[in-house]
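Presented below is the structure to which this report refers.
The complex is shown incomplete by one protein chain, all other protein chains being positioned as in the whole.
Then we have subunit A:
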Amino acid sequence: MEAYLLNLVILISIYSILASTLNFIMGYAGIYSLAHAVFFGVGAYAGTFVATHFSASIFFTLPAAMIAGAVLSLILALPALRVRGEYFVAASLGLQVLAVTIFSEWKSVTGGIGGLIGIPPLDIAGFEVFKPNQFVFVTVVGLIIVLFIINRLVHSSFGRSLRAIRDSESAAAAFGKNVPLIKTISVVISSALTAVAGVMYASYLSFINVESFTLDTSVLIMAMVIIGGTGTQAGPIIGAALLLLLPSLISYLDFLPQTEIGSIQQIIYGLGMALLMIYRPGGIVGLKKQSGGGKK
């Protein structure tokens, strides 16, 4: 039971990092990405590659993963952010599809469809983290650090620039903001931080394959952000916790036919999303904000 709970907390922390980093570009800069799982995957593969070929120390795996995520995001952002917002969504979807193919085929790095096994545990200055009760500590601290960085950015002039761009790109430019550059920087920061979650995930499970980094994951992360509350800082964490806990909660309900649990889960998701859109379009945390906006 304790192991089960620890596992949940670890996964919630990792997915909270994913949702928070997506929210950073979605909620503050108005950039909608369907490729978030790609950067999660790139972080996982790059961290694993360094850990198995070179050193498992996080002082090597984390920077390598972050650089890989940042560089790849530049390839997406440089062409796609010069044009209007809709194109970024399309371009990110394209990258997501392409990346899944590469993750499945580039066997020497990703292990192909079968994935990689025996990924070494995190090595923090010589201390190997492999027990769940140690790992939970690392992921929670990791989440706190990521949240702190995002919080500082959001409340700086950079964060104001992002929100200004989200609200009116032309006005932001008219006040001296280099819109494509600022957007690109925000995507690069977001992707680099996303890669951190990838490193944690890979060394926690000690096994990864392409299944974890598909479009489904990107959509799941986006759902976490929207359900929790886009543009709020607590929202993505609440969204991540809710969507990860829901399956376990449903399986505790004895009166449900256990053989049909999968489809019941889908029905509850669908119903929940529809109700949320009707009654709390700003997400769970975004409620207050939304009703305030309605008043004139």
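Following the convention adopted for this analysis, a contact is a pair of C-beta atoms (placed from the backbone, for glycine too) under 8 Å apart; a residue touches a chain by one contact, two chains touch by 3 or more; residues count from 1.
Just so we're on the same page, contacts and distances are computed from a predicted model.
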- Name the absent chain as its UniProt record does, using one of the following: "Gas vesicle protein", "histidine kinase", "ABC transporter ATP-binding protein" or "Acyl carrier protein". "ABC transporter ATP-binding protein"
- Message: Please identify which residue in A:V83, A:L98, A:A171 or A:L249 touches the non-displayed chain.
- Response: A:A171
- Taking the entire complex into account, which one of A:S33, A:T139, A:S161 or A:T214 touches the absent chain? A:S161
- Message: On subunit A, where is the contact patch with the chain that was removed from view?
- Response: 153, 156-158, 160-161, 163-164, 166-168, 170-179, 181-182, 185, 231, 292-293, 295-296
